[in-house]
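Below is one structure, written out as structure tokens; comments come after it.
A protein chain is absent from this complex, but the other protein chains hold their places.
Which chain is which? They are A and B, in the order written, and residues in each are numbered from 1.
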Amino acid sequence: MTIQLLLQQSFNALQLGSVYALIALGYTMVYGILTMINFAHGDIFTVSCYLALWFSSLFLAIWAGSPPALVFAATVVCAMLSTAAIAVIIERLAYKPLRQAPRVSAVITALGVGLLIENTMVAIPGIGPEPRVIPNLLSGTDLQIGGITLSMAQLLTIVVSAVAMIILDAIVRKTRVGIAMRAISWDSRIVPLMGVPIDRIISITFALGAAVAAVGGTMFGMAYQMDPYMGIRIGWWAFISAVVGGIGNIRGAMLGGFVLGFVEILTPTVLRSSSYRDMVAFGLLLLLLVFRPTGILGRPAAQKI
Amino acid sequence: MMSDRTRYTVVRMAALLCGLAIAIILPRTVLINPYIELVLKYIGINMVLTVSLNLVNGYMGEFSVGHAGFMAVGAYTSAVLTLFFIPPEWEMWCFPLSILAGGAVSAVAGVLLAFPSFRTRGDYLAIVTLAFNMIIKSALENMPAVGGPRGLTGIHKLTTLAWVYVAVVASVWIVRNFVNSNLGRGVTAIRDDESVAGLVGVNSRRAKVAVFALSAFLAGVAGALFAHEIQFINPRSFTLIKSTEMLVMVYLGGVASIGGSLLGATVYTLLLEGLRPTLQILGISQEWRQVVAPLMLILLMIFRPRGIMGMREFRLFKPRDERRGKPVKEAEP
Partner (left out) sequence: MSLLTVQGLSHSFGGLKAVSDFNVTLEPGELVAVIGPNGAGKTTVFNLLTGVYKADAGIVTLDGRNLVGLPAHRIVASGVSRTFQNIRLFRELSVLDNVRVAHYSRSRASLHHMLFRTSHYRREEARVRVSSEALLEEFGLADVIHASASSLPYGRQRRLEIARALASRPRLLLLDEPAAGMNPHEAEDMMRLILHIRDKYKLTILLIEHQMRVVMGAAERIIVLHFGETIAEGTPEDIRSHPAVIEAYLGREDTA
């Protein structure tokens, strides 16, 4: 395997990893604040892809002739807002009633919500099970460096994702909302007593996670195909990313995303067969959960008897 | 001069045999048509599945959300046996053996899953079981010998209503015995407070291995029956969607209740079958049927997480000396 091939694949891995990282952030933020694994997040990502598809078609139709960059920007923003809205609705309807319930209820409900989203999308006549693609709004000249091709879309995916992550990181660490989020993740019972509107912060958390995933969704939809069931695959891979990096840890989610991107792209190259990808990823997850459940960057939780 | 106990046993056995006779004869009469027979068989298979999952999720209070994986192992094992290793003349006699083999291999898989459960609990264990389900599915897809992604076809239709009946009765009996035994009590103690269970002497590792093995065994048996009914299986039949349906049945009927499992399986199967003509009449596409299971699950979790039976049990399913108001005065012979 040549260096060139390796570098090319690495770059592809970066692109894919960026998307995983963006989705992983949603898992990790919700887990950090509610200690709950939102199994439906992967399907929210799927929804965001379809919303991006819808918005891009809409804008292309009504603003025919305008620069693609503008359409792209509008699509991204609208996808972010609408996905965030949907996530908040789900949170209020399905998760909020279960905040005091035993853990099993929340886990199973999240699974149910995910499946509900998938099957509803399949059943809705306009969407259906066949794969779709968003028209590539970011086509431009490809860069050629030393034999490696970097398409504009790839480059922009990486850059836009990086920007989104930096902004999110800043929000969590510097703004009052972000500090409140982190406070809740430390002790959710005391925080309301200090005048923090806990319900609103939780909703904002879900909204942020969904919005960030929607960025990924838009980029993903332009480069790859989408179908209603991809939430299972993509969602799981992103979830594994979050766990690998250390669930609850935002930097960890980003790191994990890139790790998984590399696993996905490089496994077929190394093992000479693409069908083992799933097994490698899930095997990795299994091993981690048993031997180092807190992930690479996570902090071990103390257990008191 | 029959003792109380002997008479009770005789009556019980007679009733069960009557049931078996009905199961054998009924399909051959005009009282039911093949479709009804099919639905009855599905109810029975789902009963076995639900009882199996209830062991882990209900009695032990753990989080298995990938049980379809065990079903897959049982289905494939038994199908491979009857397709490739058992000559057609011996099929009828060897069918129960292949079912048991499917259950046994599944039990081994169950034991494997028990080990992570020693150190992880709750959400993490849920993920482990799901990962396990995915790994099995992925492994099956990568095995050309069992058909890869296309799966196995042409499996002989060996599942009769009688066999399903036998499987249901046997499963209920075994699980009832297990639950009312030392290990069974140990398991519910683990659900209540795992560390204290150890401190009163319960070997929780042994209990977990036993529960996972038994649960997987039963799911494997159900899988074997399933395979020999619909006659073709592929990895996609055994994914999260199937696991979710099992969860619905357990939580619908009631956790930690055998009667609840039977109820949940029956209600759910009938509901889903009943939706077919209903949707047709209403002019709604059949794909909306798939929405029912997850929607029910969510509503159950929010409004009635304990299900129809809660944690109560029919008197029928407790051993005679367990029932309320019958204290044992002396050791039974």
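Throughout what follows, a contact is a pair of C-beta atoms (placed from the backbone, for glycine too) under 8 Å apart; a residue touches a chain by one contact, two chains touch by 3 or more.
Since we're looking at a predicted model, the values are computed, not measured.
Q: With the missing chain put back, one of B:I127, B:V202 or B:M296 would touch it. Which one?
A: B:V202
Q: Touching the absent chain in the whole complex: find that residue among B:T6, B:T153, B:N177 or B:S285.
A: In the full complex, the listed residue that touches the missing chain is B:N177.
Q: Of the residues listed, B:V172, B:A210 or B:I298, which one is in contact with the missing chain?
A: The single option touching the absent chain is B:A210.
Q: When the complex is taken as a whole, what residues of subunit B touch the one chain not shown?
A: Residues 174, 177-178, 180-186, 188-189, 191-193, 195-204, 210, 214, 311, 319, 321, 324, 327-328, 330-332 of subunit B touch the chain that is not shown.
Basically, only the chains that are shown with their structure count from here on.
Q: Could you give the separation in Å between the centres of subunit A and subunit B, each centre being the mean of its C-alpha atoms?
A: Each chain's C-alpha centroid was found; their separation is 35 Å.
Q: State the interface residues of subunit A toward subunit B in the complex, per the touch definition above.
A: Contact set of subunit A toward subunit B: 36-37, 94, 97-98, 101-109, 111-116, 119-120, 122-123, 125, 232, 236, 239, 243, 275-276, 278-279, 282-283, 285-286, 289-290, 293, 305.
Q: Name, in rising order, each residue of subunit B that touches subunit A in their complex.
A: 57, 61, 63, 65, 115-116, 119-120, 122-124, 126-128, 131-132, 134-135, 138-139, 141-142, 195, 239-241, 244, 247, 251, 285, 287-288, 290-291, 293-295, 297-298, 301-302, 305
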